[in-house]
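Excluded from the complex is one protein chain; the other protein chains are retained at their positions.
Moving on, here comes chain A:
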Amino acid sequence: MNSIDRGQLLADLRAILPDHCLIDDRESQRPFECDGLPLYRELPLLVALPETVDEVQSVLRCCHRLAVPVVARGSGTGLCAGAMPHPEGVLLGLSKLNRILDIDPDARTARVQPGVSNLAISGAAAAHGLYYGPDPSSQIACSIGGNVAENAGGVHCLKYGLTVHNLLSMELLTVEGDRTSLGGTGLDSPGYDLMALLTGSEGLLGVVTEVTVKLLPTPEVARVIMAGFDSVRAAGDAVGAVIAAGIIPAGLEMMDALAIEAADEFANAGYPRDAQALLLCELDGTEQEVEHHIAAVQSVFTQCGASSMRVSADEAERQLLWKGRKSAFPAVGRMSPDYYCMDGTIPRSQVSHVLEEIARLSQHYQLRCANVFHAGDGNLHPLIMFDAGKPEEIARAERFGADILELSVAVGGCITGEHGVGLEKLAQMPSQFGEAELHQFEEIKTAFDPALTLNPGKGIPILKRCQEYRALPARHRHG
């Protein structure tokens, strides 16, 4: 890669974009220096904020001609430094492409631009009794384009799937700025399922400029059961017992003692403070179905030795019980100057073993760790508490995090369930994949992006071409 002529780039982009869509000065670029993982920061050469798909296309063509790296960004809520800018590249912000283009209630679809927030889709669909299924915790802010890039999940994945299960079609721009459409109005499309490949590809293969998502009928009723347990093991067994009873809950979440304390302090949700583990089990469907399943799950929890149980009687109580869980991250944020959220996914049967190991590592690294867990689908979110003002503590937190990821792989799981690899987990990719698999990823990357200018240095380690792209930015920058 040749050295980039910033003056040339700026002049060319000024010919494409109105002045207010280009951010040139360093101070105004600050808000774009990181995503939701502020441990990793970098300023780009330029920030481009196009307002139309044609402008996005022109920016890509320009960057391709000048061999300038492009990092696409939605709302910047990602948690793996996937949208961290490249120091020699353009940060391509898609937040201004924020129109809901069409809601089709009979086909149960929404056609939207990539900058539309996840929650706005459900908001617009609500008038038709429909909603969009995947609900990442950041859904107020996170964009659907970012959801596609990361294959975002949420608390309702076990029943309603991930982003990849809820897409019907997308418009794509290649690195060269060429347009194509993936998917269709139906469920099968000709050729390879590029939509599946693009989903979760972290902006490494193309730029998505429009998405059509599937919508679901809003359930008649949803109720949640909260149950406290005296041990993590008992709670873990209860999760397996619910599944064994033939019930697929809409959501099934677990929190450990530290997370319970933090969340309840924050949200006053009435969580059992003396419990070692708490389960929140949401059941949705028709009134008859929910009534039937509530009784069944209560019986399972009782048999599994629940020390306390509470069933939401109305919508307000359901919201309250969820409030603690949904505010668990900021709640932990109040207990510690900083926290580092991990994202390993493990077989459910390994929950208690993994949580015991995490407790041991917590002792070893002398850092507290609260555990919030999408128990239904085995996705663990340990929140490692540290002080970013102390460089040595940052290093310890990162080592602790890396150990948890490797532990997840060792028990048959993976390093990331829904947050993505980005820059953050690049070093752990070889613990999950062998050299041949990493090489295959690289071949696919170069099939779409031969010059490696789309989000370079993220997602997949590049083995054979390492001399061709710039070294990763220093791992620790805390501006």
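By our rule, contacts are C-beta pairs under 8 Å (C-beta built on N, C-alpha and C of every residue); 3 or more make two chains touch, one makes a residue touch a chain; residues count from 1.
Heads up, the rule we're going with is that contacts and distances are computed from a predicted model.
Engineer: Between "YtkA-like domain-containing protein", "Succinate dehydrogenase (Membrane anchor subunit)", "Glycolate oxidase subunit GlcE" or "Disulfide reductase", choose the name on the UniProt record of the chain that's been left out.
Structural biologist: From the choices "YtkA-like domain-containing protein", "Succinate dehydrogenase (Membrane anchor subunit)", "Glycolate oxidase subunit GlcE" or "Disulfide reductase", the unshown chain carries the UniProt name "Glycolate oxidase subunit GlcE".
Engineer: With the full complex in mind, choose from A:28, A:180 or A:303 the residue touching the hidden chain.
Structural biologist: A:180
Engineer: So which of A:129, A:337 or A:389 would be touching the chain we can't see?
Structural biologist: A:129
Engineer: I'm checking contacts with the chain that's been left out. Which of A:240, A:305 or A:333 qualifies?
Structural biologist: In the complete complex, the chain left out is touched by residue A:240.
Engineer: Of A:194, A:281, A:331 or A:462, which one is in contact with the hidden chain?
Structural biologist: Of these options, the touching residue for the absent chain is A:194.
Engineer: Please identify which residue in A:329, A:400 or A:441 touches the non-displayed chain.
Structural biologist: A:441
Engineer: Would you write out the residues of chain A that touch the absent chain, in ascending order?
Structural biologist: The missing chain touches chain A at positions 104-109, 128-130, 150-151, 153, 157-158, 161-162, 164-165, 169, 174, 178-182, 184-194, 196-197, 199-201, 205, 217-220, 240-241, 243-244, 246-248, 285-286, 288-289, 291-293, 345-349, 374, 376-379, 412-421, 425, 429, 432-434, 436-438, 440-441, 443-444, 446-448, 459-460.
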